[in-house]
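A single protein chain has been omitted; all remaining protein chains appear in their positions.
All chains are identified by letter, namely A, B and C, in their written order; residue positions are counted from 1 within each chain.
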Amino acid sequence: MIPRIKVAIVGASGYSGEELVRLLLQHPHVELAAVTSRQYAGQTLAQVFPRHGNDPFCRALRFSEPNVELLAKMAEVVFLALPHGVAAEFAAPLLNLGCQVIDLSADFRLKSAAVYQEFYGHEHPAPALLEQSVYGLPEWNRAALKNAALIASPGCYPTSILLPLMPLLKAGLIKSDGIIADSLSGVSGAGRKVERDYLFAECNESMRPYGIPKHRHLSEIEEQLSLAAGLPVIIQFSPHLIPVNRGILTTLYLTPEKASSEQIAQCYEKAYGQEPFVRLLEGKALPDTKNVTGTNMIEIAWRLDPRTGRLIVMSALDNITKGASGQAVQSMNILRGFPETAGLWISPTI
Amino acid sequence: MIPRIKVAIVGASGYSGEELVRLLLQHPHVELAAVTSRQYAGQTLAQVFPRHGNDPFCRALRFSEPNVELLAKMAEVVFLALPHGVAAEFAAPLLNLGCQVIDLSADFRLKSAAVYQEFYGHEHPAPALLEQSVYGLPEWNRAALKNAALIASPGCYPTSILLPLMPLLKAGLIKSDGIIADSLSGVSGAGRKVERDYLFAECNESMRPYGIPKHRHLSEIEEQLSLAAGLPVIIQFSPHLIPVNRGILTTLYLTPEKASSEQIAQCYEKAYGQEPFVRLLEGKALPDTKNVTGTNMIEIAWRLDPRTGRLIVMSALDNITKGASGQAVQSMNILRGFPETAGLWISPTI
Amino acid sequence: MIPRIKVAIVGASGYSGEELVRLLLQHPHVELAAVTSRQYAGQTLAQVFPRHGNDPFCRALRFSEPNVELLAKMAEVVFLALPHGVAAEFAAPLLNLGCQVIDLSADFRLKSAAVYQEFYGHEHPAPALLEQSVYGLPEWNRAALKNAALIASPGCYPTSILLPLMPLLKAGLIKSDGIIADSLSGVSGAGRKVERDYLFAECNESMRPYGIPKHRHLSEIEEQLSLAAGLPVIIQFSPHLIPVNRGILTTLYLTPEKASSEQIAQCYEKAYGQEPFVRLLEGKALPDTKNVTGTNMIEIAWRLDPRTGRLIVMSALDNITKGASGQAVQSMNILRGFPETAGLWISPTI
Partner (left out) sequence: MIPRIKVAIVGASGYSGEELVRLLLQHPHVELAAVTSRQYAGQTLAQVFPRHGNDPFCRALRFSEPNVELLAKMAEVVFLALPHGVAAEFAAPLLNLGCQVIDLSADFRLKSAAVYQEFYGHEHPAPALLEQSVYGLPEWNRAALKNAALIASPGCYPTSILLPLMPLLKAGLIKSDGIIADSLSGVSGAGRKVERDYLFAECNESMRPYGIPKHRHLSEIEEQLSLAAGLPVIIQFSPHLIPVNRGILTTLYLTPEKASSEQIAQCYEKAYGQEPFVRLLEGKALPDTKNVTGTNMIEIAWRLDPRTGRLIVMSALDNITKGASGQAVQSMNILRGFPETAGLWISPTI
């Protein structure tokens, strides 16, 4: 019997915070010891999240003001579900007090404080920590995650782009230049931001690009791809807002490096054939976000186009689960030596 | 350690069949031994339901043609997720062969073959079984469910109406005449019927009543209410089709029998205060289908209107889970002596 | 050739304001002389409403700060699309300066300042004007609208309830007590309010009641019904929020006063058989909001239920058109002697 560890969520009232609550409540090796929210301090989880309204545990646990000392006393692992810039202010003291920190913001995903400033528009609040943070893409960083004090959980778009790209790039099956990633995101990707652009009647029956051509997630995607390729990689990335609650669909346009169908299939099979959260589609199947919603799964399919010579790779994931909180829990499982699928083997709904 | 029992699903390719698959796959005391589908016989669960595409179990289990003898050899409990009329043809031989049968169709919900014929438009295919079937509303029929050979799992609308009504009616807190139930259903309520009316572009951005004033579910609702009230109850029932995938929201208009707020609150608390799948809302909260989607929960709230003297009761549930497959699994848990929440304690998603 | 009159819209940046822009731009007898918005003053219509981005007129016309004197100089008819409380502050001076005012807020819909205060929570800002305002329900107030200086355009819910009820009540075919109105509204009904409750991911895949049992629109509905019935009428009204952009669907539960099907049919035919914007459905047809979206039409159908003795009447309209701006333009047409359908004969889209 694995003893339960105590964990806390700082900033638990947004979508990824609420998803962490969902996942950690049912996690067999975890006890949710504290949740914080400036806005909801004093209220119970059950009051703030009606979905959990008659869960006895959620009727007892109250949001508290975020207090670093108290958090460090109550929890061994602390998840930060905070805006970028704010997360870094909590990470440093929590680390000093001996906590393991899993940050879902962008604050520790980059190695370069200068690139951070270029893309996020403000100085990095804790550049000294950039060196030690581990990028929490479990399929590629498992070893490093086992001993991480600070995990930077990847962004939703980067996860949907990196997972299909990494095997091909590392195997040299595609050219590292000219990569295009065209992504579609559900509206929860914008967080619970109360802005006119995200009102129901502004999003429903609408499809629109945004953040073109220089979305913030580019910095993180390119850094990871450059590390994988061993040379600087610049990509084209175009996000679009689509009227669904959850999900990211990414279509990648790639130039194969004289790669045959067999080589590509073998490359993916080798990389992900045994991965519990990667579904390599077979036959005529193509990714569909409805098949991954609410789960920690990513679907990947690809087509070599004999007419153009291009390789088209498509992926689908849930931006809040595999793209955020599910992946963060997966990293925690690795960090703490739990079975990697613990609390994450979710049977998907229709 | 409770040993796993073997169960089968007949007609597993519709929405309630697929939901049974989801729930039974993660059920701790059950082994899914067989799934049948005329349309998909020979294909694996993974092929038909891409959501389950890389579950090793689902990659192995194949849909078979429905064969009563084989089913009886393979499974102790058989779920029928078939159209009305068809279900009855399977129930009788399966019972004869010693299976316990949980039927999700309307075939065994009524005690009267004549009322069945009036509402369903054809003669009852197995009237002899009507006597012995147990109506699978666990909150009210727990004792009978423990020894049932044949369970008739309630319809989605009836569940959303009966659960809020039964306590009030049995306690004599409302008049039994003049009851109005106004219900809204997501489109999955129509099943996977391939008809023009249920095409995306015909349902999206549409709100419409249908089946007014004599929807089939009336027969079942009224029989149960009459049993509870001890006298014939006739109600008004108006269903509407709403562009969401899942969920039923019911608003009930009732005439209180000199009932005070305290009496109503106590009545509900007594009836459901300890029920794991009923959430009595407090304070200003009102039901919202998004808070029950994917779960086996029903939300109930009520308001006494001093201006009109009426009692308004509102409920929300997921038509496929508490309104169909979840409730069927709940009945099986009771039937087989499993903890009633086994496999049904689902942490709800955003 | 009818000469064009000059009109202005005060508060043109919300949904009903934008709908007025749409309708008045294509109105054959109107010139849109001014639009005001504190938020967008200085910007062109084309800049604020991208839909009108390359209409030369919209590229020229700029939002101005609302200035009563200027408005009175520029326009003969002024539409107020402002929050309640604010609208009254504009109406009085505009009337004094000789404008005809069509107010889309709740400020002048009631005759009693006390009832206004009870339902809207603040003192009425211009009680002296209540007497002279004309309730802009064209099908019933045509004569009075011809000579109105101040028109109070009805609310969206009231329109969906009053139009189906008025003929029956006036003809004495239904009892005036015990009326229940169960209504479903699209999210634009909440206006362009930037609140968490109206974010896409909070509304999508959600169905929920609100404002139960005492929604503000009750005051207006009951006053009109009481006038029609000649005695005080109290009704039950339950609004629900549904994930569509536009539309209201209302289901009315009524007690017929020994009325036969023929009498009801004749009553509606007499009341609305010649009305351009009322569609009495025939045969098996039932209302569907998608059939009225974007138009000034209301659909009405009814069923006598022999089982319960009740009369069920259903209506569908577009909350922003017939429920707000379209009806306001219809009133203007009557007021100014234009053909009543001028600018409103909109061919509905799929």
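The criterion applied here is as follows: contacts are C-beta pairs under 8 Å (C-beta built on N, C-alpha and C of every residue); 3 or more make two chains touch, one makes a residue touch a chain.
Remember, it's a predicted structure, so these values are computed and weren't measured experimentally.
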Check the options C:His29, C:His52 or C:His240 and report the residue that touches the missing chain. C:His52
Among B:Gln43, B:Asn204 or B:Ser226, which residue is in touch with the absent chain? B:Asn204
Hidden-chain contact residue, picked from the options A:Asp182, A:Glu257 or A:Glu275: A:Asp182
Among the options A:Lys175, A:Arg192, A:His240 or A:Arg336, the absent chain makes contact with A:His240
Residues belonging to subunit B that touch the chain removed from view: 15, 186-188, 192, 194-196, 198-205, 243-245
Logged for subunit A, residues touching the omitted partner chain are 180, 182, 184, 186, 201-202, 204-210, 212-214, 234-236, 238, 240, 242-247, 249, 251, 253, 286-290, 293, 303, 305, 307-308, 310, 312, 314, 316, 350
Subunit C, residues in touch with the chain not shown (by the definition above): 15, 18-19, 22-23, 25-26, 50-54, 188, 205, 245-246, 278-281, 285, 288, 290-295, 297, 299, 320, 345, 347-350
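Here is the rule we go by: only the chains that are shown with their structure count from here on.
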Based only on mean CA positions, could you tell me how far subunit B sits from subunit C in angstrom? 40
Between the Cα centroids of subunit A and subunit B the separation in whole angstrom comes to 36
Multi-chain touching residues of subunit C, meaning two or more other chains, are 186, 201-202, 204-205, 243-245
